[in-house]
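The complex appears here minus one protein chain, its other protein chains still in place.
== chain A ==
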Amino acid sequence: MSAQHTPRRTAVTAAAFGAVLALTACGGGTDAPVGEPDAPAEPVDLRMTVWTADEAQLELFQSIADDYVAENPELVSGVTFETIPFEDYTTSLTTQLAGGNAPDLAWIFESNAPEFVASGALADLRPLLESTEGYALDDIVPSALGLWEDSEGLYAYPFSTSPFAMFVNTDQIAAADQTDPAELVASGGWTFDAARDIAAATAEDSGKQGLVVRDFDYQTWENLATVWSGWAAAPWSEDGTQCTFTEPEMVEAMTWIHDAAFEDGAMPGPGTTADFFAGDAAMTITQISRASALDGSFDWDVVPLPAGPAGQQNVVGQAGIGVFAAGEHPDVAADFLAHFTNPENAEQLAGYFPPPRASLLNAETLAGANPSLSAEQLQAVVVEGVEDAVTKPAHKNFAQLSETVRAELDALWTEDADVEAVLTDTCSAITPLLEE
């Protein structure tokens, strides 16, 4: 080998990144509202990126799409739903955008909502949805739209407003002679401290894990909002400009989480994987839409999030469907979205995704499609869970904040961590990003 080969080797690496970039067409973005589509010369193929791989859900989407294609053969020849794995969803989506290969429609996480809305990447849907006959835009709960609005514009339809709840493996809890959380809910004793004690005792008895905040894994820290909201804590101020990690309620909440993991053994420590749905843990905090992962191999229950010192606080995760302004046919895509989420189809989607429409937010509608949940569970966890709920943290600079907070909080996840010092460091690190 000669030295001339080595720069070439590097060139290959650079080219790996460069090749993605090289394919890009850099047009000008627009957030102009979309309107009624003119029939294109040829019917177009639409593509929507989603993070679900659930076959039943994809089948439902496809059947709604097939109806649209049948009704509008001059506009659309087909709609493809492209699954991108949950973990890398936003990264893969932005890579598609960088490559000049924007999907026509996409699911968007709530944490990225402010970033996507503020950037102008999405088309304004409000005029079209307002003028679409029978759409009933005013049926959508206003609080569900907050994240997706910017002044007058509406940039996505919040198809899922999914409350977080506590799933409980009642077999394991009964075997450990612990009180059933449902009884505690009834008696008003369902607190985070009670949950921690039950989790620790059950884990000790079963040799498995106690309480798992699903998908947190000591990386995705924003999922801890389901816990710290009980302390009325938040990572930053409502306007997103001030760090509030050092506020007393956050310090107290983080100390509770730290001790639950490192002192009581109530939560699995870092580097330990435990899947509640596979029977590895006594309890898990996750979204109600995960109920479909339960296969009946153990007895379970679902109860609202426990109360913290500041009372019980419902937390919802949201997901929106937006239309990319840079897509090839934003008008057609928006028209399809208006069909996909009209009252009739929203009722079908409500089977999997708690809907933002007031007319559908009742136990009867939800029960039809959630056979695994009782009417009481649906009422307590879903219908009431959406009321006065807070959303998980979101910010227009979320990508950088997420990574920076993750790196700082790593220092917290050791046995002898100084919680207050770590949170002070976290604030120092993110303050410049909040002020950007």
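Just so it is clear, a contact is a pair of C-beta atoms (placed from the backbone, for glycine too) under 8 Å apart; a residue touches a chain by one contact, two chains touch by 3 or more; residues count from 1.
Criterion: contacts and distances are computed from a predicted model.
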{"item": "Missing subunit (named according to UniProt) among the choices \"Acyl carrier protein\", \"Protein-export membrane protein SecF\", \"Bifunctional protein PyrR\" or \"Multiple sugar transport system permease protein\"", "value": "\"Multiple sugar transport system permease protein\""}
{"item": "Residue touching the undisplayed chain, where the options are A:Ser143, A:Thr179 or A:Gln400", "value": "A:Gln400"}
{"item": "Residue of A:Thr272, A:Ser359 or A:Ser372 in touch with the missing chain, whole complex considered", "value": "A:Thr272"}
{"item": "Absent-chain contact - pick from A:Ser63, A:Thr95, A:Ser131 or A:Ser372", "value": "A:Thr95"}
{"item": "Where the missing chain touches chain A, by residue", "value": "1, 3, 6-15, 17-19, 21-22, 26-29, 91, 94-95, 97-98, 115-116, 119-121, 218-219, 269-273, 325-326, 399-400, 403, 406-408, 410-411, 413-414"}
